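Heads up, one of the protein chains got dropped from this complex, but the rest are sitting where they should.
Here the chain labels run A, B, C and D in written order, and each chain numbers its own residues starting at 1.
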Amino acid sequence: MIAIDNLVVQFGGVKPINELTATLAAPIAGLIGPNGAGKTTLLNVLSGFVRPARGSVALNGEQLLDLAPLQRVRAGLRRSFQTEQVVEDLTVSGNLAAIADHVVAPLNRAAAIDAALAFVGLRPVTDKLGQSLNLFQRRLVELGKCVIGNPRLILLDEPAAGLTEEEGGMFRELVLRIPAEVGAQVLVIDHDVELIRAMCSETMVLDYGKLLALGPTEAVLADPNVRRAYLGEF
Amino acid sequence: MTSQQTIQALPERVPGARFPKQLLQVPATMALFAAVVTCLANSYWLSAATSAVALSLSVAGLAILYGQLGLVSLCQFALVGVGGWVTLRVGHAFHPPFEISLLAGGIVASVVGLAFGLPALRLRGLYLALVTLMLAGAFQIIISAWGFPDGGNGFLGRADGSGRAMLPRPEIAEGAVGYFLYVCLAATIALLIAQWHKLGRPGRAWALIRKGETVAIASGVNVLTYKAWAFALSGFLAGVSGALLAGNVGQLDGRAFGAFESLNLFALAIVGGVYNWYGALIAGLLLRAVPALLTDLGIDGYVTIGIFGVALFQALATAPSGIAGQIASLIARLRFGSAKERVR
Amino acid sequence: AASCGDNTGKAATGEPIVIGAITGKTGPDDFSNSTKAAKAYFDCLNANGGIKGRPVKYLVEDDQWNPETAAQLAAKLVNDEKAVLMVGNSSFVECGANADFYKKSGIVVVAGVGVPRECFFAENYAATNAGPRVSTLGAMGYALDQLKAKSVVCIGPNIPNVGTWSCDGIKSLAKEKGFTAETILMDPGTADSTSIILQAAASKPDVIILGLPKGVTIPLLTAAEEQGLNQTIKFLSAASAYDLSVPGTIGAGWDGNFYVNMEFNDLEAATPDNQNWLAVMDKYGQPSDPRDTFAQAGYLAARIAEKALMSLDPKDITRESTSAAIRQVKGFASDIFCAPWYFGDGQPRHNANSTTRMAVSEGGKWKVISDCAPSPDPELADIRAFEKSAGIAP
Amino acid sequence: MAAISSVVVKNLAVERGGKRVIHDVSFAIKSGEITALLGANGAGKSSTVMALAGVLPIAGGRMRLDATSLTGLSPDRIRRAGLALVPEGHRVLGQLSVEDNILVAAFDGSPSARREGLERAYEIFPELAQRKRQLASDLSGGQKQMVAMAQAFIAKPGFMVVDELSLGLAPAVVKRLAEALKIAAQNGIGVLLIEQFANLALDLADHAMVMERGRLVYDGASTTLRANPEILHGAYLAS
Partner (left out) sequence: MTFLPFLISGLGIGAVYALSGVGLVILFRATGVLNFAFGAFGAIGAHCAWQLLEWKMPLSVAILAAVVVSTAISFLYGRIFAPMLSHRDTVVRAVGTLAPALVLIALMGIIWGELPRRLQFPTDQMFVSLFGVRLTYTRIIAILLAVVMVGSITLLLNRTRLGLDMRALANDRDLSAILGVRILYTETAAWVITGIFSGFAGLLLADLVRLQGTFLTLLVIPAIAAAILGQLRSLWETAVAGLLIGIAEAALTPVGWISPYRAAAPFIIALVAVTILGSTAKAVLKDR
């Protein structure tokens, strides 16, 4: 459970997040909103790359902001980035090992890597270099990195952007398995409303740093404010 | 930086493996190299080859920083100087076995390298490169004023008297051939250490850091520690290189460690190739053996400089992953080719 | 006409005698004039019967101002080429790098131009020039005697065994003679000459003595002229500035105000050996080879070597016999030297050339203004004592 | 632009990392029309359009814009010849302000014409108008994509090639953009569109092409493709 209380982020004159208070409890929660609404910024606050000016965030009752970014990773926080970040000159398994090195005990590493490979279905390309992967495979590597080492919260920033509908569908199936098989809560940003609808039982909508709506996904998507500000319907 | 380099012919990595088999390449190649040089070289070439192998260690340090982390250090030759200075100082002051002086040189250079790296830990790209160049510049002025120790008393170790004291070589390797083999052995060990880092956990962490620091942090990498470790290791290699150099001639001179030399070292490291371990050896040879060849052919010093400039550009422009990269892709092609043959 | 060796006019055809040389050509300054002159002389010798029929094979290497290279080249010449003797060496870095090696290998060096202290404090190394310290103090002697200097500032490079060595000499002389002396050590790589000149001028000295390579001397003089100090202070320099191009380069502002020490005779002196040097250069050198004081040094080194080799059985010219012959050289007279040159057998160090002249810049040329005078360097005490004991000096 | 003009690609071949990724692709796009280029990930869509824009060197084939040969021209000359590419992955000039980013793409025309173009771009993307002094590197992902689109619009090209149109954009913005592209096509611009959402693309497009493993497997009316979804499915599953 993520509890955000009165969060304010400020860059010079702009406040990409402004007095945000919200609690996300669903195993897979969605985060949507217009471009520049502050979604990525919120993820950066959760993972520790942006220091908020005010407010607090608690993960399962534990204060998150007290921890350094690295401590958060060790405590089970994982994230992917809006542009994929697969290392070109490491193999697929090398990319996974790079995180396993730091979050899994030495003896369990090989097994953890293998389990992640199996989970995302990349076993056939274990030894391929990152530079020769296509976008879908890269997104899968990113997801694989997120499920290594008993994660508790996985943050996905537009993980399916650029994927075709089929690939998006396969990706969605994987994400849906995470809460049960990996045991982590997932917070996902995406602009593909259908994907959000299919994955998330709960959705939060941000608009200019403010909370526009929060609740069961269907209800939120039906909210006229959301339809106007986000979907561009009148 | 925005333009991403296409990296060709990178060595494959085997994660998790305890002793990757590729490591065996290092001793095998070095042994072959040492045997060939020992059989063929006269005094002059032996001396040049010894310097070349010694310097290849400092290039290996640069290769870690640049090839692995994408960090540029333009003070590597200054660190070679630090290593040499400390080795001579310890050697003249306490007369310990050579290995002790050598380790002292390596360790102090490593500490200095780390101290040099610290202000730079937060910096990247060209800006970092230039900051380290400033360190090289400052070192040049300080060391040329102090001079290298020549056996005297006191902190600076300047005798300023009759004759210079020479640093004795290790007892087991007094002669030119013996010392050359000694340097090759030391280089093999150091190159193995570097290569082992590259193939293992530090190498993966460094690759992530090169990709982006936020990405590295998000993957649980302690960026500062791993960067500092790379600087320290690179400094250590430079220091050992300086120590071996000091043992070769028995003494060193401050004027040989100018900022321009550090620039030159970096340039040749790129030409040699920073993505394969033997790029360092190639760079060492380029630094010492090629000028020796030109000198031996009686070519004017200025013409040599000019040839060097032209060759530097030629190599930069045509071999993005250095000469070593070209060799690697050649080997790969040969292997691939013969594999195809067999299938047929 | 050029006169060399036995003057047979016939080329030597026997088995060559290998003689090596190391010089600093490429780098902050070009010191190769000495070996160029030695080469010209050996060519002349070879064209005139050589050493009793055996020609000299003279191998010159450029150490590029890098001690590591200097050591490599010494190994090449001594071990690989089996040189019997080194002649005409002139380098900033070579003495320190190789003195020990030469001693171990049992080879003797008759150098042209020695610069740092190590060149004058080694057992197997004897230079024909006086060296920066002796030369700087020679200039100081002139300043004391002729310019009546009461206070002096010595500017030297902050290179160990060069700058301090020269300026310390001035200091100890000051103690002995009771004038005031100050030392400024400068980084030869600095771009800021004006500040150094201002610093030197701040103590209002009568004279400023420069013990610097000419590449650094000229910018300092330029800065001094800019500040108008050429009118109020006399500037003197060690022999390093004694180059024919210098008076023209620094210009008329320095006429009568810039004095330089000379380690050898006037370059244009009409004396026989000096004329022979010029003739050898004309016939066997390149027109572009400079006729300067370094060249004089190399010429003399070659002649000394020739004299020693001529005393040997041509069939028995080995490193040992050659070394022994060089060690015996004594009373080698030339009008280019102020006093006869000797090696000083058994001495731990060598500095035979310690009597110098002075010249002043005038009308774009050097004008010789003094006779030979012994350098008042206190450090020469051991040399003077040896000379007395060996009956070389009165 | 009264006369119909066209970009013609013949027997295009492209190699990447020593491997041939585009084999013998030929097609034509016409002004005033929207063409969709569909296919699974890695099918070679980006490689095709990057080769077309001169960003990737070609291993074979020819390209023409009307009478002008584009083969072997540098990217800036192709852009100036009238073919504007919006590359994949919302790349912007991070150290320039938003306004400079847009202005730099307006390589021709008087200052007043450029002003006009700028105003027009701000009309499509009012988000950018508020941030014109901000450094482009500080923009959100979607905002960067808007900048990239604005850069194409302001160049007033004859042909616009958009790689991943909706990438990172909120639905409302996609709608506005689709509208703008339609208007552009009506004004005689030829548009080539790569888009992950096939339905969106087919709604917009008059013409559609499908790629599979570096080859063109369908080239025809978009309505036909819509009526026969198995073509598209086959292509998507092929990879």
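Keep in mind that, in the parts below, a residue touches a chain if its C-beta (ideal position, glycine included) is under 8 Å from a C-beta of that chain, and two chains touch if they have at least 3 such contacts.
Worth saying up front: this structure is predicted, and the values here are computed from it rather than measured.
J.: Which of these touches the unseen chain: D:I34, D:L103 or D:L192?
T.: For the chain that is not drawn, the touching residue is D:L103.
J.: Tell me which of D:V25, D:A40, D:A53 or D:I124 is the one touching the absent chain.
T.: Only one of D:V25, D:A40, D:A53 or D:I124 touches the chain omitted from view, namely D:A53.
J.: For the chain left out of this view, which of D:N11, D:S69 or D:S137 touches it?
T.: Once the missing chain is taken into account, the touching residue is D:S137.
J.: Determine which one of B:A129, B:L237, B:A256 or B:A324 touches the chain that has been left out.
T.: Looking across B:A129, B:L237, B:A256 or B:A324, the contact with the absent chain belongs to B:A129.
J.: May I ask you to list the residues on chain C that touch the chain which is not drawn?
T.: The list for chain C reads 26-30, 158, 184-187, 189-196, 198-199, 202, 214-215, 217-219, 222, 226-228, 243, 245, 249-251.
J.: Since one chain isn't shown, list which residues of chain D touch it in the complete complex.
T.: Those residues of chain D that touch the unshown chain are 53-55, 74-76, 79-80, 84-85, 87, 91-96, 100, 103-105, 107, 137, 151, 155.
J.: Even though one chain is hidden, which residues of chain B still touch it in the full complex?
T.: 1-3, 5, 66, 70, 72, 119-120, 122-127, 129-131, 133-135, 137-138, 141-142, 145, 212-215, 259-260, 263-264, 266-267, 270, 300-310, 312-313, 316-317, 320
As a convention for this text, only the chains that are shown with their structure count from here on.
J.: Averaged over CA atoms, how far is the centre of chain B from the centre of chain C? Could you give it in whole Å?
T.: So the centroids are 38 Å from each other.
J.: In whole angstrom, what separates the CA-based centres of chain C and chain D?
T.: 75
J.: In chain C, what residues contact two or more other chains?
T.: none
J.: Please set out, as single numbers or ranges, the residues of chain B touching at least two other chains.
T.: none
J.: Residues of chain B touching chain A in their complex?
T.: Against chain A, the touching part of chain B is residues 7, 10, 12-13, 15-16, 201, 204-205, 207-208, 210-212, 214-215, 217-222.
J.: Can you list the chain D residues touching chain A in their complex?
T.: Interface residues on the chain D side: 17, 40-42, 88-89, 127, 138-143, 145-146, 164, 166-173, 175-176, 196-198, 233, 236-237, 239.
J.: Spell out the residues on chain A that touch chain D in their complex, using ranges where they run on.
T.: Contacts found on chain A: 11, 32-37, 39-40, 82-83, 131-132, 134-136, 158, 161-168, 191-193, 229-232.
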